[in-house]
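Omission of a single protein chain aside, the complex is shown with its protein chains in their original locations.
The block that comes next holds chain A.
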Amino acid sequence: MKVKMLSRNPDNYVRETKLDLQRVPRNYDPTLHPFEVPREYVRALNATKLERVFAKPFLASLDGHRDGVNCLAKHPKSLATVLSGACDGEVRIWNLTKRKCIRTIQAHEGFVRGICTRFCGTSFFTVGDDKTVKQWKMDGPGYGEEEEPLHTILGKTVYTGIDHHWKEAVFATCGQQVDIWDEQRTSPICSMTWGFDSISSVKFNPIETFLLGSCASDRNIVLYDMRQATPLKKVILDMRTNTICWNPMEAFIFTAANEDYNLYTFDMRALDTPVMVHMDHVSAVLDVDYSPTGKEFVSASFDKSIRIFPVDKSRSREVYHTKRMQHVICVKWTSDSKYIMCGSDEMNIRLWKANASEKLGVLTSREKAAKDYNQKLKEKFQHHPHIKRIARHRHLPKSIYSQIQEQCIMKEARRRKEVNRLKHSKPGSVSIVSEKKKHIVAVVK
């Protein structure tokens, strides 16, 4: 007699080792899963909540400076090394993994105005209020040696900023004019001016390395071409731009940190309209730095906070602040795009995570999958009001919060006035100026 039996192959459900995952056979027929959307919604909600719960961005504070930190520089080859210059002329080199200062140099008298590293990472340059440009070795002096700069250039005027070329032994300083120096010479190989005002910052384009951008205190941003030794174009904004930063992935995009609380992202080929106006700060923006992925940038402001903006959004996705952090003067995004450093008035350098809730360290593949899934869920349901509300919620210090309210009222009043003016004037006589165009005074060829 033949007996029919139900039989299963153990291979289909038995684990090979204890560490294996249990095999769970699934039927993916959508009719069997009627509550897909609600379940995913709940998951997304939980993911969003967890993200907020785990959002602890502050990592460390590096203290040691005896005056406000005025400038920061990344090491081009080592992620763990950071250089900082203070208002008392002191330069410190930090090790981020140990969170310790590994070297201190009294570089200048007065402020250290600018600091930059050479592309190879063997030396760095500083400029200070004492009208000097100094080149230092990255490694400390040997035993018995004195701490001395490799080269010192005495200038005629104060230099307010410095930046090094990304490939060649050339650097640029700014002050009364933009000077381009060969490392081997004591006089600039080329100096470019346009108008007479003190230039506060100069930056080399990291992709098309012959391009420079500078911003001066007469409210303008000037672009230069090093190869042709001429300025290219100038755009005059409403208020003074403190610094600019080039996008490291998009050759023609740069962002300017302005005194009027906004940041402007420009396409350098069309300066008459910024690509995006980023607003959220409630005080002058002092520094800006791009993430090495070119997708986001971080800005430091006088309002004692730093904000992270996506490049294509006008509002920030994140705001960092602590009780003790004062006016943030400089900010840098580390080269692995994971951390942010900011130097502030109260002599500290702070280290933050770029993604507030990111788990540090090595992730297992399951953790990684869960992280990706949660991220996608958050993206998918980001427009749902509950999730949106939770995701957007940030704590702000009272001062910033009240200032934001105030700004809102002012903005609304201005808008109302504009509308009223438009309403009560002859049609066509008053035109509405878009937010993007509003802040551009002129473009000078």
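Simple rule for what comes next: a contact is a pair of C-beta atoms (placed from the backbone, for glycine too) under 8 Å apart; a residue touches a chain by one contact, two chains touch by 3 or more; residues count from 1.
We adopt the following convention: contacts and distances are computed from a predicted model.
Going by its UniProt record, the hidden chain of the complex is named "U3 small nucleolar RNA-associated protein 14 homolog A" among "U3 small nucleolar RNA-associated protein 14 homolog A", "DNA-directed RNA polymerase subunit", "TPR-like protein" or "glutathione transferase".
Residue in contact with the omitted chain (choice from A:R92, A:R113, A:K134 or A:H165): A:H165.
In the complete complex, the residue from A:N46, A:T122 or A:Q228 that touches the missing chain is A:Q228.
Set against the missing chain, the residues A:V158, A:A251 or A:I390 yield one that touches it, A:A251. Seen from chain A, the chain kept out of the figure touches residues 26, 28, 30, 33, 36-37, 39-41, 43, 76-77, 79, 165-170, 180, 182, 189-190, 206-211, 223, 225-233, 248-253, 268-269, 292-295, 335-338, 362, 369, 372-373, 375-377, 380-381, 383-386, 445.
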